[in-house]
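What follows is a single structure, written as structure tokens, with notes after it.
One protein chain is absent from this view; the other protein chains keep their places.
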Amino acid sequence: MRMSGTAILLLSCPDQKGIVAEIASFIYQYDGNIVHSDQHTDVETNTFFMRIEWELEGFRIPREKIAQAFSFIADKFSMDWRLVFSDEVPRVAIMVSKFDHCLYDLLLKWQSKEIKMEIPLIISNHEDLRPVADYYHIPYYCFPVTPETKTEVEREELKILREYTIDTVVLARYMQVLSTDFIREYPNRIINIHHSFLPAFVGAKPYHQAYARGVKIIGATSHYVTEELDNGPIIVQDVIAVSHRDSIHDMINKGKEVEKRVLSRAVKLHTENKVLVFHNKTVVFD
Amino acid sequence: MRMSGTAILLLSCPDQKGIVAEIASFIYQYDGNIVHSDQHTDVETNTFFMRIEWELEGFRIPREKIAQAFSFIADKFSMDWRLVFSDEVPRVAIMVSKFDHCLYDLLLKWQSKEIKMEIPLIISNHEDLRPVADYYHIPYYCFPVTPETKTEVEREELKILREYTIDTVVLARYMQVLSTDFIREYPNRIINIHHSFLPAFVGAKPYHQAYARGVKIIGATSHYVTEELDNGPIIVQDVIAVSHRDSIHDMINKGKEVEKRVLSRAVKLHTENKVLVFHNKTVVFD
Amino acid sequence: MRMSGTAILLLSCPDQKGIVAEIASFIYQYDGNIVHSDQHTDVETNTFFMRIEWELEGFRIPREKIAQAFSFIADKFSMDWRLVFSDEVPRVAIMVSKFDHCLYDLLLKWQSKEIKMEIPLIISNHEDLRPVADYYHIPYYCFPVTPETKTEVEREELKILREYTIDTVVLARYMQVLSTDFIREYPNRIINIHHSFLPAFVGAKPYHQAYARGVKIIGATSHYVTEELDNGPIIVQDVIAVSHRDSIHDMINKGKEVEKRVLSRAVKLHTENKVLVFHNKTVVFD
Partner (left out) sequence: MRMSGTAILLLSCPDQKGIVAEIASFIYQYDGNIVHSDQHTDVETNTFFMRIEWELEGFRIPREKIAQAFSFIADKFSMDWRLVFSDEVPRVAIMVSKFDHCLYDLLLKWQSKEIKMEIPLIISNHEDLRPVADYYHIPYYCFPVTPETKTEVEREELKILREYTIDTVVLARYMQVLSTDFIREYPNRIINIHHSFLPAFVGAKPYHQAYARGVKIIGATSHYVTEELDNGPIIVQDVIAVSHRDSIHDMINKGKEVEKRVLSRAVKLHTENKVLVFHNKTVVFD
């Protein structure tokens, strides 16, 4: 269904009559062919959400003028909106520590084009995964972090991210808590994988917590990073059954399978512009 | 999200530009407020599908005139369409043999209004479940079936279904194969539950087949009944894990859980007008 | 696999060499035929767990003498143990408030003999579900509870539970917190269903909490009731996916399906003597 050369409009606004008619007429009027459209109304807050995608071929507004042309409608309905194009490939930086399973899964899905993104660099606080980056010919920046150097290191990292014009940062089991300053530079554009079924087991060593509690299911949660630890908008969650037979070690291994699946799924949805954030929750048009 | 007093339009047609614009403008023009809209384009066959729902309150066409007003657009795009209203409660006949689990699940969800339908009658080829019908004060018609009487019995059943103005027939583990004549009276309006993950284990005794094959997962499939046995459009499927420890008896018990869940889900989707049939497949707008 | 007339031994003890040999030899020596055996060693605490089941037919110790004969071995290994017989049907009291879905599921599985138990009475703090009890000819005791009467009511309830020689109490969405005195009368014999994936969303209105947090999966947890609220040993958990499209009402309905499945599964495992409690966790031999 995904075809090259489409425009994608993501928007939210107070719900009222006529929004769909106005948008669909705008597209039709300039000979656009809608290939996908999804919408949602949050009844509690009376908010309308939409993701609509149409072919650029034959559309009678040049792509660089579409935003301007649409802004009239956006203003009329007080929309929070963005326009993207399917051929703009997002530039994603991956941050890792020592675990490689999530990194590999992202690299393999990038390589097979299952996730369409560029990975201009990998950042780590350890040297361990440099050979992986080398194999894929991706620059690897290693910044050891201590409590003393953290502020300085983050400043360096942000500088590099800017140099590489990075859109999105993926924390693929990066075992450091980012500062508020860092997070504010990439609002709803830092994706983390937490190795528990949030909000169960917030914080450190969730598998150990799960083991101690004797749960029968463990999970993983990918979410946007916000200033409150492990409390950002959830994008994807998944789970796997465990039993008394599973040691902590077994739970960690089972969990890794879920973590990589959940993170890759979240990155795919995000890079395909299918996630809208609203009030610390997500609307996921999948 | 489901509110009382909406109009629901279900349609499919050859895809072309302007369909959404035309429909959304039609609704807006008469002051309709869209509360839900979902669409799909089948790229292979270039077919457009839509389910759109708007509030009747404030809509400036009286409900009995909407179909007429819309038929102009429908003709223009060669639509296969139907218009329903959310306050029209479908009239569903349940057919059973001796198993009660699917029947009970439907009755409980009907009683708790989780599935909005009327159940004017229950038909069976056995007396066993009459007390259940009595408890719920639902007329129970028992027609024992033999190869000799089958044609005659079906004629009687169809007569009663007509008398009760039944919209939809649910085969809740009804252990008889319906004749082509019967099926043709209710095209895409007879819902069956098959106790396997179709197309694995078509036909009789699927749990015994699954046990013999040594599968590690069993399932259930709800589908519309068509003339080809167990081959109609699939509405819902679900599965459950089994192991070498499960006897056939255990598999039957585990399977019952899945069967009732799958059948109730399919009946709910069908009665909420969320299922479109196309080329022996379904588009399910859930 | 379940056959009538078996003895079942459940035990835990410090792990050491020779336990299995001693138990198996004991059974063989008196001509017992083992039909099922499962064991587990908790490496952290060096604890051995076992559930072993053998046919009474042909066993050369009369059933009323087996415990005495076995106690020698039990003492030798400092076992915490119990001996039960598969033809002893547990007597289960169900406590409910107004929700009927878990109650019905238990009654249907009791009626179809999928769960082998007696249900001598149902206790409630409301009159609402009396007709259900009447239909199944089960005595229904209604004790409205207020903060003032709670102590007195619990005393009455315990008196009745004793009169009916109840083994196990099932809280099938009973919306009252039991006092410590009540709980101590039935250690690891009160089964509750909590309508969340514990330890996420402890306490009241978990679906509202889940909705507010924007989770993508909801769950249910059956656990033994201990003095610390919602913190007893977990027996069974299960989950279901939700999305931004699900209102709180939808989540409650989806959750009900999971709740009844999870509670019935826990009651089945408990009544089949397949659950061992150890350090606020369970070993479940399924």
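Every chain is named by a letter (A, B and C) in the order it is written, and numbering of its residues begins at 1.
Here, a contact is a pair of C-beta atoms (placed from the backbone, for glycine too) under 8 Å apart; a residue touches a chain by one contact, two chains touch by 3 or more.
What you see is a predicted model; the values in this text were computed from it and never measured.
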item: Hidden-chain contact residue, picked from the options B:68, B:149, B:179 or B:247; value: B:247
item: Candidates B:29, B:111, B:179 or B:280 - the one touching the absent chain; value: B:280
item: Hidden-chain contact residue, picked from the options C:31, C:87 or C:163; value: C:31
item: Contacts of subunit C with the absent chain, listed as residue ranges; value: 1, 17-18, 20-22, 24-25, 27-29, 31-39, 41, 43
item: Interface residues of subunit A (partner: the chain not displayed); value: 1, 100-101, 104, 108, 112, 114, 135, 245, 247, 250, 253, 257, 261
item: Touching residues on subunit B - with respect to the absent chain; value: 40, 42-43, 197-201, 213-217, 219, 233-239, 243-245, 247, 280-284
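Operating definition for what follows: only the chains that are shown with their structure count from here on.
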item: Same vs different contact residues, subunit A with subunit C, by half of numbers used; value: same
item: Superposition of subunit B upon subunit C: rotation angle, C-alpha, nearest 5 degrees; value: 180
item: Inter-centroid spacing, subunit C versus subunit A (mean Cα positions, whole Å); value: 42
item: Subunit A, residues touching no fewer than two other chains; value: 43
